[in-house]
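Every protein chain of the complex appears in place save one, which is left out.
Then we have chain A:
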Amino acid sequence: METAAAEGAARAGVRFVLNGSPVDVWAAPHETLLAVLRDTLGATEVKYGCGEGVCGTCTVLLDGAPINACLLLAVQAAGRAVTTVKGLGAEGHLHPLQRAFVAHEAAQCGFCTPGMLLVAHAFLADHPRPTRDEIRSAIAGNLCRCTGYTRIVDAIEACAGTGKAARVEPR
């Protein structure tokens, strides 16, 4: 049941591609992509962290580029491709970055992890052989309160193949 007049009246149909599948949603003009992803589409792998575009927790890829979903209006996503962490690996088949994050324990609470993985993915696509400083600069818009970042940099570096070989997952 919708209440506020503005909320009901001015909804617009928005079509975009989410993790490879087209979706159609109705979104109010003020609604952020984050709200539509989480509340309308149930894409709860995208996290709310601050709503100010500061923490990067809600990062998704928009046509392959990382953006803060809390700062983009849903209507602005029309006709674009949105990728969440669920679009990174296939079911039961982890993306190498995901494997590296597990092997290096680059996630603790895991709340920043979906955003961190997406930023790392986009970064490595453009910078196949980064230095550790370049990795740190690339993820500087994504806050992590648990790890102190060292393991995250390790995991990304391992995937880039520039650092020491990725830790083998012990059985």
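In this text, a contact is a pair of C-beta atoms (placed from the backbone, for glycine too) under 8 Å apart; a residue touches a chain by one contact, two chains touch by 3 or more; residues count from 1.
Convention: contacts and distances are computed from a predicted model.
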"Xanthine dehydrogenase family protein", "Malonate decarboxylase beta subunit", "Anti-sigma factor antagonist" or "Molybdenum transport system permease" - which is the UniProt name of the missing chain: "Xanthine dehydrogenase family protein"
Those residues of chain A which, in the complete complex, touch the missing chain: 1-4, 7, 38, 42, 44-52, 54-55, 57, 84-86, 89, 94, 98, 101-105, 107-114, 117, 132, 135-137, 139-153, 167, 169-170
